[in-house]
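The following block contains the structure, expressed as C-alpha cells.
All protein chains but one are shown at their positions in the complex.
Order as written gives the chain letters A and B; numbering starts at 1 within each chain.
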Amino acid sequence: MRKITLLLIVLLLALPVAAQDDEMGLPDFLPHTECEVDLSGQTITIYHLGDVSSPGYSPITLPLLAGIADAAAYYNAHGGVCGAEITQVNFDTGGDPAQTSVGYEQLKENDPDLLVLYSSQDSELLRPTLIEDQIPVIISAGSIPGLYGESGMELDGWIYATNPLYADQFADFCDFVADNPDTFGEEPVIGYMGWGGPFAAFGLAAFTDETIAHCEMNGVDIIDEAQTFLPTATAEELATLVENLVLEDATIIYVNALATGPVRVAEAIEFIGLSDELELATVNWGMDSSVALLSRASLGEDGLPLVNGMYGSMPFGWWTETDDPAIQLITAEADANERDLTVRGISYILGWTLVDSYVELYTVTANRIAEEQGLTDGGEILEAIDGVAMRETIENHAFEPMGLFLQDFEGGTRRSVANNRIVQLRFANATMDGIATSGDDALKIDLGDGTNYYPPVIIQLTEFGPAPDMRPGMMDEE
Amino acid sequence: MSANIRPSGVFDTSYAQDISINRTWWDKLSGYLLFGLLLAIPFLLESTFLGDIVSPSWITTITKIAIFAIAAQGLNILMGYTGQISLGQAAFMAAGAYSSAVFVRELGFTFWTALPAAALFTGFIGLIFGLPSLRVKGFYLAMATLAAQNIIIWMIRYPLDNFTNGVNPLPLENFKPVFFGQTVNHNGMYFIIITLAVLLFLVARNIARTRTGRAFISVRDNDLAAELLGINVFAYKLQAFFISSLYAGIAGTLLAFHTQTILTTQFEFLVSIELLAMLVIGGAGYPLGPLFGAAFVLILNQQVIPNIQPAVGDLVSSVLTFIPKENVVTATKPILFGLILALFLILEPRGLAYRWEILKISWKIRPYSY
Partner (left out) sequence: MATNVSTQKTRFSLQNLNWQQIWKWTLMGLAVIFLMWLGARIDENPRGFLQATVSGVLVGGIYSLVAVGIVMINKASGIFNFAHGAMMLVSAFIFFSFYTTQNYSMVAVILLAGVTSLLFVAMNNWRDILIPRNALIALLMTGVLVVLMTLPRDDLRLIRALVGGTTGAVLIGLMIERFSIRPLMGQPIFTMILMTLALDSLFKGVSQMLWGSIDQKLTIFSGLQATLNIPATIRIDTSAIIESRISTINIQTDTVLAFILSVAAYVAFALFFQYTNIGLAMRATSENQRLAQSVGLRVRAILAAAWAIAALLALTAGVLYGAGNGIGKNMPDLAIRAFPAVLLGGLESIGGAMIGGIVIGLAQTWADSLFGSDAGTQLAPYVILMIVLIVRPDGLFGQKRIERI
C-alpha cells in the first residue's frame, strides 16, 4: 500500500450508532435496488477534491462535508452499501489550481471508481486528465467549459452534473420571467452580476452567448455587459455596479454568486433606494440558508431581511419542504448531530443525496459486475469495479437520490436532464400572494448577540421540469 | 568563499582549472549522476519497489518544484544578486504562460519556438515595469512590481479576453510539444522541464561569475560606489529585471504546457509572496537557494499541509474546545506559512543554502572540521 505518503484526510465515520438489530434496513421513503451481493467488511470511499478552506467556497463546501459525514454515519448504521461501510476522503485545494492537480494525483493512487468535485474551476482543469484516466466525476451544477471543453461542444467527457448547469438555470429563469409579465412587467431587462477575479469561472458561467440569445428570443433583454465583483466587495462598492445596470434600464438583477453575493447586492439595491423597483434573482447557491443567515444583519424597512422575495432556481428539495420525509430525516439528523446554523445549507442536503447516490450506484454496479464476472467475494467485486463500470451505471441507471431530485443521464449529454424549478425565498409569515406583515413572528430566533435569525421559507413557483439546454450549437436544433 | 575550500593536497595547475565551475572530477561526476537520477525518477517509481513507498504524485510535485525553482532563480538574480525587490514575479509568470499560449494558439508557433518567444516577450514586459528604477530604488521599486502584479493580471482577465479567454481557463491540450516527431504527453513534460531547469540553473550560476554578475552584486552592495566605479547602475538594474522576467516567462510557459490549462488564479499575489518566501527560505544570493526554497515550500504546501490538516484540526479543537474544527483546518496553511517564514527570517536569514554550504565544507575538510 502507498499509505505511507498518503496521510490523507480519512474520516472514519463508522461509529456504530446503537441501532436496533431488527431495524437494519433503510426507511421506505429511501428505496434502493436490492442487494444481490454481500459486501460486508468492505469499505467504499467517497473521494472529494475541492476547496474547503478559502473564504469564497468554504460556506458551501464545509456543509457538504458535514452532510456527507452525517449521511455516511446514518447509512452505515442502516446496513451501508450491501454491508460495506462508507467512508470519506477529502483533499483540500484551498482554491489553488496547483493543488488541484496534486490532490487529484494523490486521490488517484487509491484507484477511485468515482470522484466528487464541487468547483467549476477544478472540473475545467481536470476535464482532459479524467478522460485519459477514465474516472467518472459527479459535480453538482457545472459550467459549460467544465463539461464540454473550450468549444462547449465536446460530448466526450467523464464529468456528470447532477443539477442543471448555471447557464441552463439562468435560461430557465428567463423563461419564467417571460411567462410572468404581471410580476416582471411587459419589457423585462435583466442585468447580470457575478463573482469576478479568481472566482469568475463560476461567476460568469451563466453569462454565455447562448443564454443571452435564448432570453432575447423570448422577449427578455439582457444587458450586454456583465458586472463582476469580488466576494469581499462591500455593498457600497456594489452600488456603483448596480447603478451601471440600472442606467441601462435593468428591472431584474440576476446574481451568479455564493453566500455573500446576493446579500451584498440586496444591500446595494436598498442603498440606492430601488428595492421596490428591482427584482432580485440568483442561482441555486444563492437560494441558500447561509444567505438568509448572512442577511440577518441587514433588514429592510419592513423588518425583514433584504433578500426577502428573491427568486432563484432550486433543483432539489429544500429545508422548509417538511412534507418530504427525506427532509424530515435530514433535519432530524442535523439536530441529532448538533449542526450549527451555518452548516445547515443546501449543500448539507446535497451531501446526503450524494451518499444516497453512492449507495445506489455501488449497489447496481456491484450486482452487475458480480453477475457478469461470476464473483461472490465482496473484496473481489469491489476490486473489479472500475471507472468504466461505474460510468456505465451512471449513464444507464436513472433514479431519485432520497427522492429529492431526478438523476438521469439519458441522451449522452452528461447533464441530469429533467429537473429544475423556480422558487422564491420568503421570510416570516410568507404567503403565496404577499410579503410578510412583520418581522416579529414566532419563527424568529434570538441569536443572543443582539441579532435575530429569521428562518426563510421557500415557495415553489414552477413545477420540476427540464431546464433549457444551453450548450453551444443547441440553439440551431430548437 | 566556500568553493575554494578543498581537501589539502588538491591544487589548481592551470587558469582553466581555476575558473572552472566543477573544481574536481568528483564534483563533475556527482553533478551528472544527480541529473541522471532526477531523469530516472519516473522509471524508478514505475518499475521498482520505490513506487510502493513513494506516491507518484511526487512526480508532479518535483515538476512543480523545478518550474517554481526557475521562477525563483529569476527572482534570485534580481533580489539575491542585484538587491531589487519584486512583489510581482507571479504576474510575470502569467505573462509568459499566456503569451506562449497565444503564440501557439493564434500564431501557429510550436512549443519550441513559443518558449523563447514568450520568454523574450516577458523580458520586455519586465523592462517596462523596471523603468521606474531609473529614478527610484528599494521600496519604491517593490511598489512598481506590486503595480505590475495587479495590472498584468487585470489586463489578461478583462481587456485581452479575446486572446486569453479572460477569466475562463485557456486550454492547451491540443498543442502538446512535439519532440523529434513524438508528441510529448503530460508525463513527458517532466524530462523537458527538468532538463531546462538544470540548464537555467547552470546559466544563472555562470551569470554570477561574469562581469555582469559582478556588476549586479556591486549594485546590490553599494550602488553609489558602483556608480563611481563606472558601472551603469540603471542599465544593470534593467538587465537584472530583464533576466529575471525571462526566467519567469520560461517558468510560466513550462507551467502552462505542464498543466495544459491556464487560469489567472494560478498567478495571484499570494504566489508572488510564496516565490519570495522560497527565496528567503532557500537562501537569497546562493545559486542553489531557489531550488532548496522551492522544494521546501512546495513539499510543505502540496504534500504536508493537506495531509496534516485534519490531525491539526482534531488536536487544536480538542485542546481549545471553543474553536470549531473546520476553522482550524482552514487556518492551518496561512498560520504555518507565516510562522515558518518568520522563523526562517529570524533564525536562519541566510536560508537553507547557507546550511548546505557549511555542510559541504565540513564534509570536505573532515576529519578536521571546526
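In the analysis below, a contact is a pair of C-beta atoms (placed from the backbone, for glycine too) under 8 Å apart; a residue touches a chain by one contact, two chains touch by 3 or more.
Predicted, not measured: the structure shown is a model, and the values here were computed from it.
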Residue of B:150, B:185, B:206 or B:318 in touch with the missing chain, whole complex considered:
B:150
From the list B:79, B:97, B:263 or B:295, pick the residue that touches the absent chain.
B:79
Based on the whole complex, identify which of B:206, B:232 or B:318 touches the chain you can't see.
B:232
Candidate in contact with the missing chain, chosen from B:53, B:178, B:202 or B:339:
B:339
In the full complex, which bits of chain A touch the chain not displayed? Write them out.
55, 58-59, 196-197, 225, 227-237, 239-241, 243-244, 246-247, 249, 260, 270-274, 294, 297-298, 342, 448-450
Where does chain B touch the missing chain, residue by residue?
79, 83, 85, 131-132, 134-140, 142-144, 146-147, 150-151, 153-154, 157-158, 223, 227, 230, 232-235, 238, 269, 273, 276-277, 280, 316, 322-324, 326-328, 330-339, 341-342, 345-346, 349
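One rule holds for everything that comes next: only the chains that are shown with their structure count from here on.
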Using the average of all C-alpha atoms in each chain as its centre, how far is it in Å between chain A and chain B?
38
Quick check on the complex: what are the chain B residues that touch chain A?
51-58, 60-61, 64, 157, 165-171, 173, 186, 259-261, 263-266, 268, 301-303, 306-311, 324, 326, 329-333
Okay, in this complex, where on chain A does chain B touch?
1-2, 4-11, 52-54, 58, 62, 91-92, 94-99, 101-103, 105-106, 108-109, 121, 124-125, 128-129, 132, 145, 149-150, 196-198, 200-201, 203-204, 228, 340
